[in-house]
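Sending over a structure as structure tokens; questions will come in a sec.
With one protein chain held back, the other chains of the complex are shown just where they sit.
Presenting chain A:
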Amino acid sequence: MIPVSADPPRTTLAALVTPRLLTSDRPVKAAAYLLSTVLIAVLVAVPLGLLAFPWALLARQVATGTARTGSGLVLLALGAVLVAGLGPLVAWPLAAAERVRLRLVDARPVPPVRRAPFGLSWYRHPLTWRELAYAVLLVTVVPALYSVAALVLVLIVVCALSPWLVPGGEIDLGVTVITTPPQTVPYSVIGFAALVTVPYLLTAVAGVHGAAARALLHPRATEELHAELVEVSRSRARLVSAFEAERHRIERDLHDGAQQKLVGLTLQLGLARLDLPAASPAASAVETAHQQAKQLMTELRELIHGIRPNVLADLGLPAALRELADQSVVPVAVETDLPRRLPEQVEATAYFVVAEALTNVAKHSGATAVRVTARETAGLLTVEVRDDGRGGADPAHGTGLTGLADRVAAADGRMLLSSPPGGPTLIRTELPCA
């Protein structure tokens, strides 16, 4: 039994071992690939050669014995800087073209590569260096490989045609020299027989080249994922900041509008009640309205507090953290080193993390002391909540901690938890705030 595959081989290299290679269009495509390679290699060799000129100079000096250590090292370094620094600019368009050309020998799709505009980030990307490696390969190893293939091709053709060529002069095959027509017969037979292998030869060379190109130019799955993740987190960051701006606007509207008016209204109701006879139905109705208005005041205050506490909005994180500490049943020491107001989203995230952490401490830890620290260093806000409780906090149990971590992640930060059984528990949150 032979495994049956309805799919034709997808790469030229794989097609080599199929019986129908000669009747397929593979050899023709391989030939087209090889010929176009020559053109492209020449086009790339010019700029790369210019960049590598210091190396060429050095090689010349070494060859002629005029090289000196000092200037040699300078040339070596200069060449490296030029090739590594500007090489990617040559390699990138080459790679883009090669990914398209690769379709001649490889049917598998190569995903398009999204790149940031040219900048430092390029040099951190592994793909950049693989593309450069491919460019170097194209002007060094590929010509050598093609030359060997071309030589074999010429040899086969010359052998096959030797009976017609010999009358024009003897043929030097390197290992032997053919001088008379009878001598040419075996070579001619072998040559004609070998002509059949020419398509295989072309296909093999194109296939090897294509495989190397694909290996170097195909973005790795992780890189693709990385690019997508970057895009996803960027769009998430945009959403989050739009969301935060909207929250802030609502909070301001409620705070400056509804809340103030409601206090005024409740006050008026309180005054109105005083002017009514104590036992009258009107007095009792106004009294009820007054109580309801007070209830509404409390609810509105809590609502605003949940969005963005007033103390945080007005006075910033240190004051807000101290207020949280004051509300805690467990004694909390607060230490802050924040010379400036931080972005609203960062402040709010840090605040709610500490609020949730302190709630957890009070509920679960059995701690007798908590220390909250917040400091900003080099564009990173680090907030720590450390308690002396029994530890053993597990993000897998209960959603409090994971909810916190999600909130932190949405602000592009991260949250670390250390809570060995027996304590102490430390929650550290890092939020970028540049």
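Everything below uses one rule, namely that contacts are C-beta pairs under 8 Å (C-beta built on N, C-alpha and C of every residue); 3 or more make two chains touch, one makes a residue touch a chain; residues count from 1.
Everything that follows uses one rule, which is that contacts and distances are computed from a predicted model.
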Chain excluded from display, named as in UniProt, from "Phosphocarrier protein HPr", "ABC transporter permease", "DNA-binding response regulator" or "Dibenzothiophene desulfurase": "DNA-binding response regulator"
Which residue of A:319, A:338 or A:409 touches the chain not shown here: A:319
Sole residue of A:79, A:309 or A:413 that reaches the chain not shown, by the stated touch rule: A:309
Contact with the hidden chain (one of A:109, A:186, A:331 or A:420): A:331
Where the unshown chain meets chain A, residue by residue: 260-261, 263-271, 273-274, 290, 293-294, 297-298, 301, 309-311, 314-315, 319, 322-323, 326-327, 329-331
